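Step one of this worksheet: look at the structure below.
The complex is shown incomplete by one protein chain, all other protein chains being positioned as in the whole.
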Amino acid sequence: MTGIDSFIKKLETLDCGGLYGKDFFLTWEKSAAELDAVFTVAGALRCLRENNIAARLFRGGLGVSVFRDNSTRTRFSFAGACNLLGLAVQDLDEGKAQIAHGETVRETANMVSFMAEVIGIRDDMYIGKGNAYMREVSRALEEGWREGILEQRPMVVNLQCDIDHPTQTMADMAHIISHFGGVEKLRGKKIAMTWAYSPSYGKPLSVPQGIIGLLTRFGMEVVLAHPEGYEVMSGVERIALENAAGSGGSFSRVPSMAAAFAGADIVYPKSWAPYGAMEKRTSLYERGDTEGIRALEKELLAQNGTHRDWECTEDMMKTTRNGEALYLHCLPADISGLSCKEGEVAAPVFDRWRASLYKQASYKPYIIAAMILLGKFKNPPEILARLAKRKKSRRWS
Amino acid sequence: MTGIDSFIKKLETLDCGGLYGKDFFLTWEKSAAELDAVFTVAGALRCLRENNIAARLFRGGLGVSVFRDNSTRTRFSFAGACNLLGLAVQDLDEGKAQIAHGETVRETANMVSFMAEVIGIRDDMYIGKGNAYMREVSRALEEGWREGILEQRPMVVNLQCDIDHPTQTMADMAHIISHFGGVEKLRGKKIAMTWAYSPSYGKPLSVPQGIIGLLTRFGMEVVLAHPEGYEVMSGVERIALENAAGSGGSFSRVPSMAAAFAGADIVYPKSWAPYGAMEKRTSLYERGDTEGIRALEKELLAQNGTHRDWECTEDMMKTTRNGEALYLHCLPADISGLSCKEGEVAAPVFDRWRASLYKQASYKPYIIAAMILLGKFKNPPEILARLAKRKKSRRWS
Partner (left out) sequence: MTGIDSFIKKLETLDCGGLYGKDFFLTWEKSAAELDAVFTVAGALRCLRENNIAARLFRGGLGVSVFRDNSTRTRFSFAGACNLLGLAVQDLDEGKAQIAHGETVRETANMVSFMAEVIGIRDDMYIGKGNAYMREVSRALEEGWREGILEQRPMVVNLQCDIDHPTQTMADMAHIISHFGGVEKLRGKKIAMTWAYSPSYGKPLSVPQGIIGLLTRFGMEVVLAHPEGYEVMSGVERIALENAAGSGGSFSRVPSMAAAFAGADIVYPKSWAPYGAMEKRTSLYERGDTEGIRALEKELLAQNGTHRDWECTEDMMKTTRNGEALYLHCLPADISGLSCKEGEVAAPVFDRWRASLYKQASYKPYIIAAMILLGKFKNPPEILARLAKRKKSRRWS
């Protein structure tokens, strides 16, 4: 297996010890080498699987999933990642709407963790709450472990919060790297992260924020476009600017999809909710103001409705570099004339890119498994080498 | 283990290569040798388990279950089968009532399958929809696999659709074979698949259809009985006729339970809904016509109520061959005076046959596991021989 060897060799050159024993919350808290290590281990795990080699590093242990919002693809990605490494998934179903806090979080975190190696959390509903909740869980686990309550320190993996969606954007990035034939090919490439119209409302901001927070680290020209009033968190924009400065790329905001698409190598047109509105919604929920929530929903849908021209059409695609930009979406997309009357993307564009979009999604289980492996094992290159050498078949043949 | 050897020897004589890489939708799409292979592998797996030999052919991998209708026994059978082979079950909960289609099916099928080896689907609620849905999933998986999105092609197993219920009827058949001491003993035996009264409504037609579609292949005299208006799909009746012609048996319809029971070797009295009414219900659901659904329900219960005499009583049982016909039911049964006032079967009949009925159900996990093994592994006799030779214990002792 020459394939696996090159992954291991690459990994040996990367200083990724900082991932060990830590949670994975935001990509911008990790070094470039650490992110590279995630891509590399994900590639290695995929390579092992393709060569029918099992990667069960755990003989037992639980992977706890906490989905505080509906999820199919992330749920299956997490389940697949845990299973790949030998963990059994146990779901913690707390009910979707409640915002837990304090004592309850601390206690629950410990109670579900006696046999847990990893806890994957999706909590993206409320601005200012999701990521904070994960860190509260993390602190509780840290304390429980230091006090000898937990025999191991479960790792927390952010499966989407109000700020970032690292398992999604890292999978997106793995797809981009594969598409362009290497991370070194990305320097100077233009990516358009742009708002698009949707007849639904309240979609999380974690993808656009995660994308500008991650893709600015590879020397790319990252352009963010959205109608007025659809601003993302200003803190993340600052991070994007800093990243761009550090990586020799750029980050800028333009007022139209057209400006963003012009000459772009990659486009990521996707709907999201205005940050301010999401803040407002969060406090309405906290006050239990059903009337106010309904009024806000109506208002937001009306606001969306004034931007129906923000659609990724074939004509728009033609304006990208050679008319051949890579089209990305985290799925499911609102497809005009298919899943809705008017939506984020024209049916022919989506149709042409379907296989590529599915491929994009296929990286997620490996990205999650790589995060777990790097967070839980001290010497990842050696672990991979031992797996490759052992050659235990993943399934009989 | 002489037991396992005889299964392997038998399997070697059967041309079952056609099962490899394929889904399992309808028994009449499979050859006689292929069906025989399923019975044989199911027997072999049971024999291995009884001898405390593990059959985990997978070291990881997901078995995805999709239950679009309530289920306990099929859910546990599928879970047991997956577990026996080393797969972890992950449930896809889409909500029961919705009829998904097109883009959504294609996308979801791929998104849940990155790590999946098998997808078990129960979708029996709507005439013309259930089996069609499974085939749509199958096409999406085939495409996803050809396009390199999926690294393996997950197999689809029909856990009950609007047309057939192959894992049930194959388990029934395994029980029949065991009861009569061999498939060759069944030639000329009379089986009465007959409607029975139930105070509930809307029960699927997949069991009676599956039974006449399967049991006509073994040279048996298959008799279908039901009140006027409770016809099953005519297409399946045609298949039953063809099967009977091919196997040297017969298929006929009689207008009363009495005529069906007379001299029967096996009886299968069970309620089902009129085919036409189920078609009507499907379109009512599609239109979201709650009023119409309620009216139809009332009408169907009234219609059922005129056939309360279709009950499997001790007196009826006495009319079978020597009064000793094998009594079958897929469970749960509507037992008169026990689970309802008047129902499909008299309590003393049920009580006398309880152990046999439970035994009948016990074949299902092995049948499902056999379908998976034959669909996923190229050389089943060799696989079984290796398992038997390895002799890894299923549990310590």
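In order of appearance the chains are A and B, and numbering begins at 1 in each one.
One rule holds in what follows: contacts are C-beta pairs under 8 Å (C-beta built on N, C-alpha and C of every residue); 3 or more make two chains touch, one makes a residue touch a chain.
For clarity, every value in this text was computed on a predicted model and none was experimentally measured.
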{"item": "Selected from A:Ala32, A:Val112, A:Ala132 or A:Leu301 as touching the chain missing from the view", "value": "A:Val112"}
{"item": "Residue among A:Leu11, A:Val38 or A:Leu62 touching the omitted chain", "value": "A:Leu62"}
{"item": "Contacting the left-out chain in the complete assembly, out of B:Lys22, B:Arg73 or B:Arg253", "value": "B:Arg73"}
{"item": "Residue ranges of chain B at the interface with the undisplayed chain", "value": "46, 49-50, 54-56, 72-73, 75-77, 79-80, 83-84, 86, 88-89, 331-332, 335, 338-339, 354-355, 358-359, 361-362, 364-365, 392-397"}
{"item": "On chain A, residues whose C-beta touches the chain left out of the figure", "value": "57-62, 64, 86, 88, 90, 92, 102-104, 106-108, 110-112, 114-115, 117, 144, 147-151, 376-378, 383, 386"}
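The criterion applied here is as follows: only the chains that are shown with their structure count from here on.
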{"item": "Averaged-CA centre spacing for the pair chain B and chain A, given as whole angstrom", "value": "41"}
